[in-house]
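Each remark here refers to the structure printed beneath this line.
As you look at this complex, bear in mind that one protein chain is not there, while each of the others sits in place.
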Amino acid sequence: MDAKAKVRIATTSLAGCFGCHMSFLDIDERLFDLVRLVDFDRSPLTDIKTVGDCDVGLIEGGLCNAENVHVLREFRAHCRILVALGACAINGGLPAQRNHLPLAGVLQEVYQTSPGMAGGMIPNDPELPLPLDKVHPLHEVVHVDYFIPGCPPSADAIWQVLTDLIAGREPVLAQRLIHFD
Amino acid sequence: MADNEGKSMNPVTACVAVPGVGAVVREVVARHGGDAHELVQILREVQDRCDWISPEAIDCLAAELRVPRTKIEAVAGFYSFFYLVPRGAYRVLFSDNITDRLAGSAGLKSRMCRNLWVEPGKVSEDGVVSVDLTSCTGMCDQGPAMLVNNRAITRLDDARVDAICDLIRNRVPLDDWPAEYFRVENNICRADMLLGAPVPSGSAIKAMETRGAPGLLEELRASNLRGRGGAGFDVVTKWSLCRAAPGAEHYVVCNADEGEPGTFKDRVLLTACPDLVFEGMTLCARAIGARRGFVYLRGEYCYLLDYLEGVLARRRAQGLLGKSILGVAGFDFDIVFHLGAGAYVCGEESAQIESLEGKRGTPRNRPPFPVTSGYLDQPTVVNNVETFAAATLIALNGGAWFAAVGTPQSTGTKLLSVSGDCERPGIYEYPFGVSVAQVLADCGAGDAQAAQVGGPSGTCIDASEFGRRIAFEDIPTAGAFMVFGAQRDMFDVARNFTRFFAHESCGFCTPCRVGTSLLNDLMDKLARGHGSPYDFAEIEKLNLRLRALSHCGLGHSACNPVLETIAKFRSTYERRLVHTQYVPAFDLDRALAAARQMTGREDAGAHIGEAT
Partner (left out) sequence: MSSFKFDGREIPFVDGQTILQAVQAAGQDIPHLCYHPEFKPHGSCKLCSVRIGERMIASCTTPAAAGMNVESDTPDINDQRRTLLQMLFVEGNHFCPSCEKSGACRLQASAYELQMMSPHYDHFFPDRPVDASHEDFLLDTNRCILCSLCVRASRDVDGKNVFAFSGRGIHTHLIVNARSGRLGDTDFAAADKAAQVCPVGCILRKRVGFAVPIGQRPFDPPPQGE
């Protein structure tokens, strides 16, 4: 990577809880170092809504609906390096706990059987993305270059991988930075 | 324990007065002396009577055999032909070897399902019939074939399938179906020393008694006979090691499991010259000091059982089996049949011994090897059907006579089961060393592009290699020889074989249990048009892992069909790597179908197209 040019980074959260982004912010004062090295493209941090050509894309969360798939594909198309950030991006995580249930049953239970939701109607506004029958981790839909495990990954782990990538190194996490919970 | 005398187990058998499960179990267990080592046989007999292994049957078996019910359920759950849930009074299984497929079995199966209003793999709503697939049933020369309640039916076509549907709809008992359906031909197309010259019963045993057991071993040594099951282990070494091994009992096991798809020569050998086989087992018994022998007959061949029992009865009457064989005091030996129940892995000798002991067919950790610690941990020889038959000829005619045929490292002859795209499928007995081209010419395979020699775990030979020879020095084989014409897509062949291994993995070790399924999924992904170079790299990596890490030969060879077709028919794979970027194995748009249905949406946002 050219040391002079700033590295362009995009981030997003799909079927996630933004916990990984919170952990990202936990790099604390290292954020000052980071902004000297990188420009942020689409990200909750910038509020830019579309992703442009980037060096690195960080994606939190798995894929639970059509919109998730579209965003993931955009990131894959525009990011040279795609990084799956956190447990849900890597194995579906908590949202994937519904995978053993038929989707129709889930929708029925939530919107029709249980009291109080949406007047007993399954929402069908075209604005809303339709849910997939199963929640998938990112690597089952696009090629993913690197993974940072953890729920969430620690700020140190995120910092390690980012600084490795910015420096053009193969990212390596020390064993103490690898955890799945 | 609650007994369920007279209670119905299924709507059809309920029409007939049958004894309750408890009575059946007690009778069967009693016939087997209450011995839990007979569990696989006991389960088969109980199911024959009750159509499935019900929870009542398991409780009753546990009580009668004094074993925990986990043991019964563990064993019953392992074998494809045992059912822990009802599968109907007519359990139809279409043979799913690639040769059946080439002959149109998939269309016939759909036709039957349509006729009978039954979904593949499910039981009909009236509980009468189920239609599913099974691994190769060993009728490749007269397929497409099926099993109905484990009885083989050959030469299926539209008319026969329609007629069978009528019989099922009318609940005609299997015994009253046209005998023609069950006719199994030998189709011996070329005979040599084994199939060509009838040997008078007992003559080889007499010849051995003249020489003595050490003399027999000398002849075997001179013959250089190697095992016919595929691995080619030296027979005299195996018998000598077993003979020398200490043990209260020694055992002879004849491996007639013949599960390798495309192989059916043991069926023909047992049908055409069973005496050669039983005589060979008797010789082995004499050589190693065994009093008891087993024939492990694959469940698909259970129709042979009565016939073979008749042969044994005759041999007993002739003084060739039983106490004091040929009047020699202390020469006691007898043979019993054990039927397999749909588990290819039981062709592996240690898994077969586990199965004989009434367990799941999991290959053992070795050492120790069966020659020192086999059946009931006693020294045991396990040899192939054809090996025993060859030993009989050697005892009769001498090792030198035998060694004069074949090649230096592969003496004698080899039975080849020829099937697939050829005019004359059947059994061909050749001296070892015959070229692939010769076999292809003899069987009338005009435009072959490949021959799969040795079945899915064997070798795929392309046209440039037709000069290679069938011999341990070149192409070793247990006898399968499947021909693929120029019009065939070798990817489909490899995919069929991959599915076979995934279905037959015993599940013991991680790499084979999971790896064969992953490999199968990847091949399906390519077949669906979702392939990219990423998947190709994965297939190659999985192949390496399976080969290096698996517990037994099944896992080691599960990747062979894919590796070999990649090496020799690469274009058929490249044609399927239609995407340059990774795409998912599943159809994304179809993954929204349930949500579309629930919301009634059909707008553009309700669909996912191809990635741009």
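The first chain written gets the first letter, and so on, giving A and B; residue counts start at 1 in each chain.
Note that contacts are C-beta pairs under 8 Å (C-beta built on N, C-alpha and C of every residue); 3 or more make two chains touch, one makes a residue touch a chain.
Predicted, not measured: the structure shown is a model, and the values here were computed from it.
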item: Among B:I58, B:V235, B:V252 or B:L563, residue touching the chain not depicted; value: B:I58
item: Per the touch definition above, residue among B:A256, B:A343, B:A494 or B:I539 touching the missing chain; value: B:A343
item: Touching residues on subunit A - with respect to the absent chain; value: 84, 87, 90-94, 96-97, 99-100, 134, 136-137, 139-140, 144, 146-149, 151, 173, 175-176, 178-181
item: Residue ranges of subunit B at the interface with the undisplayed chain; value: 55, 58-59, 68-71, 73-74, 76-80, 84, 343, 360, 365, 367, 502-511, 513-518, 521, 541, 545, 548-551, 585
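One rule holds for everything that comes next: only the chains that are shown with their structure count from here on.
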item: CA centroid of subunit A to CA centroid of subunit B, Å; value: 49
item: Subunit A residues within the subunit B interface of the complex; value: 66, 69-70, 73, 76-77, 102-104, 107-108, 122-124, 126-127, 129-134, 136, 140-143
item: Subunit B residues within the subunit A interface of the complex; value: 534, 581-582, 584-586, 588, 591-601, 603, 605-608, 611-612
